[in-house]
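Every protein chain except one is present and positioned as in the full complex.
Chain lettering (A and B) follows the sequence in which the chains are written, and residue indices restart at 1 in each chain.
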Amino acid sequence: MAAKKAARKSLNLAPVLDLNEANALHGQLMGLRGNALVIDASAVERVGALCVQVLMAGAKSWEEDKQSFTFAKVSDAFTKTTQLIGVNIDHLMAKEI
Amino acid sequence: MDMNEIKEIFFQECEEQLAELESGLLRLNDGDRDPETVNAVFRAVHSIKGGAGAFGLDDLVSFAHVFETTLDCVRSNKLEPTQEVLKVMLKSADVLADLTNVARDGGSVDQARSAQLIRELEALAKGEAPPAASASEPVAPKAAVAKPAAVAKAAPVEPVVNEHGFAPVAFSFDDFGGDEDDAVGDLPAYDIVFKPKSELYTKGNEATLLLRDLSRLGEMSIHCNMDSLPPLDQMDPETAYFSWKVSIKTDKGEDAIRSVFEFAEWDCELDVTAVETGEASDAATDDLPMQPVPFDLSALDGDLDVPLGVVEEEEQIAAAQEAAAETASNVVQMAGNASRAAASEKSVAAAAAQNNAQQASSAAAPTIRVDLDRVDRLINLVGELVINQAMLSQSVIENDSNGVSSINMGLEELQQLTREIQDSVMAIRAQPVKPVFQRMARTVREIADITGKSVRLVTEGENTEVDKTVIDKLAEPLTHMIRNAVDHGLEMPEKRLAAGKSAEGTVKLTAKHRSGRIVIELSDDGAGINREKVRQKAIDNDLIAADANLSDEEIDNLIFHAGFSTADKVSDLSGRGVGMDVVKRSIQALGGRINISSKPGHGSVFTMSLPLTLAVLDGMVVTVAGQTLVVPLTAIVETLQPDAAAIHSFGATQRLISIRNSFCPLVDVGRILNFRATQANPVEGVALLVESEGGGQRALMVDAIQGQRQVVIKSLEANYTHVPGIAAATILGDGRVALILDVDAVVSASRGQSLQLESSLAAVG
């Protein structure tokens, strides 16, 4: 996607994205604002609704910033959970990979 | 570990809880108002109820439940634990103990009594005064009806087959992603709106898991409402923003849907509406983009090999559900089979887990439970070791008169070590007398009830430890003595008041260690021994001559004579043909002694002194007619070398020895035991002054004293047969078997001259 001059950053998600991880994830994303972001969710074993909220809020904010926010790799668990709770991330999947 | 073993643990635990219950109630009775005391009492009953419920012991559960409810009133300060209330509770504790025993061993309980107590407890819980006891009242039908243990065991715990969570999933993968499907088209449909609150997450619930469980009920479409989700910088990561609208087709019913959210009920908004078939998806998809939910949710279970409840393991689920229909214990078994059938690494891991658990629990509790048999075996083996060591020492000494110092020193060290091992091993079996003392509290209550006396039991030194073998044999004589103390010792309340005492009598039970023995004292503040009455009775029964000159102490000790009873009429309690003589005999059989001292008007004190163990004995090794005998050291008052001038003949065969201006019957041990036909010459031997029944003294004649030593007691009955006049046997250092003299049997036989005539000796054992 047409990323601006800003650097492209990547973020590896933790295996367990529970209540505790929501704050941490939120902090990480806040620190990455203004950059194109590629998220690696391949290690995720468990993800709770709160972390999905944080990620979706991130996607929204990145969209406002006109920066790209994509998932490069996702684990089976991650895909299935988002599908289960009706959160569509298809449009956030990195096309080039 | 199987269910029976756990049940065994349950009953052990019950005993502890019952002890805890009783001591807590007694503390409350003494005015203790510490909330933790009430809590501990409540917990004890609660815990018994919990375990009993798991084993389907319904009688126990229902009684414990009523008891617990009343205790809860005390706990929440709705009921003041007055003496009256505690009286009911202490009796209830007794019934609870009875019910526990019945559940374990079978038999029956006094149904009228437990029904009456249930009524009293219920009345207390309702804030009423307890109804007066009346045996004629009809027995409540369900309350605490005793069942044999076998029946109780068979009573199944009501299995609850849960319909949600991991119920078999009633649809196929072909349905996935399909449009409206014929197969499920006819199933009832529901629209669900689910709005979690933030608390749902902070309490450890998880919307994803709830939706997972929901999806297992049927074919489901979902829409996630993200409208309230703010941008990243304005959000609180722990606030719930998402809500969901779900359409599901299921034949499980609305209740199944609601029970998915059972744990989250308070922490979410939930709206479930049944939709007319056919309209369901239309209505749902009209305004919202619904996503069909895939059924393959195994990934949600992570990489765990969850044994039950995963879609791929449908067969296993079916098996598990079948199992659930069986009794609770069967379920465990089935689950056990399932896991055994699984990979063996599982069992290795299970063992590791158990290790882990054991480590975790051992870190907290510095005690372990050991089968008593194992300890007994160890004690026996150490006994053998002591004997073996003594034999070794002896043969070294005999074969090596020069005394090679290194060997002797080594042997001395070995002896020291053996002693220490023996002491340590004996300490394993040592237990506080507390449980026995607690049982006495119940005895006191029961007798006080029957006699109409008001009695308070005070115990001291309950943590004094003594060998378990002694404890086990202590309860019976002690119970009898307590009965006597309350029944004969204490006066009726009116009489006490008239005598200027409080209406409530006090019975005090104390235990302490004194010079390697345990001393148990039982005192009462009753009228004391009526010496005139005792004396008269003794004369009537030909126990003493009418003109006999007896000291107060001698009169008091007359009550230990066989068949002696001072109660005017034979009462229901102590007069069951068992007198204090039996008590004395059983104490003596334990190697103990009992004494009484009484103060008219102020009460009596019984003092028992017992060995700390029945496994070893300090004895004096003596020679009688070429035989080696061991005389328990505790029986010996002193030893003396008789002087010809001190010996006096008395009648045809009797002889007396004068010791410090008093005469004492001389007992020829060799003659009594039939070791020899003729009387020995006292001047050539040694006299052992022993204390005998009734407090009088006897001089036992033996040929020579070899020395003193600790010996390991070997039961003669177990290895040979009972021999009159002999208490047990032991093995000496040189390997010879020596008999341990039963001093009291010999003394009482001395009156009849020969042991063969004394058939009653068998009871002395």
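Just so we're on the same page, contacts are C-beta pairs under 8 Å (C-beta built on N, C-alpha and C of every residue); 3 or more make two chains touch, one makes a residue touch a chain.
Here is the rule we go by: contacts and distances are computed from a predicted model.
Enquirer: What name does the UniProt record list for the absent chain among "Fis family transcriptional regulator", "Glutamyl-tRNA(Gln) amidotransferase subunit A", "Energy-coupling factor transport system permease protein" or "Cobalt transporter ATP-binding subunit"?
Expert: Protein name of the absent chain (UniProt record): "Fis family transcriptional regulator".
Enquirer: Looking at the whole complex, which of B:6, B:123, B:605 or B:723 touches the chain that is not displayed?
Expert: Among B:6, B:123, B:605 or B:723, only B:6 touches the chain that is not shown.
Enquirer: List the residues of subunit B that touch the chain left out of this view.
Expert: Counting only subunit B, the missing chain is touched by 1-3, 5-6, 9-10, 12-13, 36, 39-40, 42-43, 46-47, 49-51, 53-54, 56, 61, 157, 159-162, 164-166, 201-206, 208-209, 213, 262-263, 266, 300-309, 320, 323-324, 328, 331-332, 335-336, 338-339, 342, 346, 349-350, 352-354, 356-357, 360-361, 363-365.
Enquirer: Name every residue on subunit A in touch with the hidden partner chain.
Expert: The list for subunit A reads 18-20, 46.
The rule is short, and it goes like this: only the chains that are shown with their structure count from here on.
Enquirer: Mind checking the centre-to-centre distance between subunit A and subunit B? Centres are C-alpha means, answer in whole Å.
Expert: So the centre of subunit A lies 61 Å away from the centre of subunit B.
Enquirer: Given the complex with subunit A, which residues does subunit B contribute to the contact?
Expert: Of all residues in subunit B, those touching subunit A are 196, 201-202, 204, 206-208, 211-212, 215, 222-224, 226, 229-233, 235, 237-238, 240-242, 244, 290-291, 293-294, 296-297, 299-300, 302-303.
Enquirer: Can you list the residues on subunit A that touch subunit B in the complex?
Expert: 18-19, 22-23, 25-26, 29-30, 33, 45-50, 52-54, 56-58, 60-61, 64, 75-77, 79-81, 83-88
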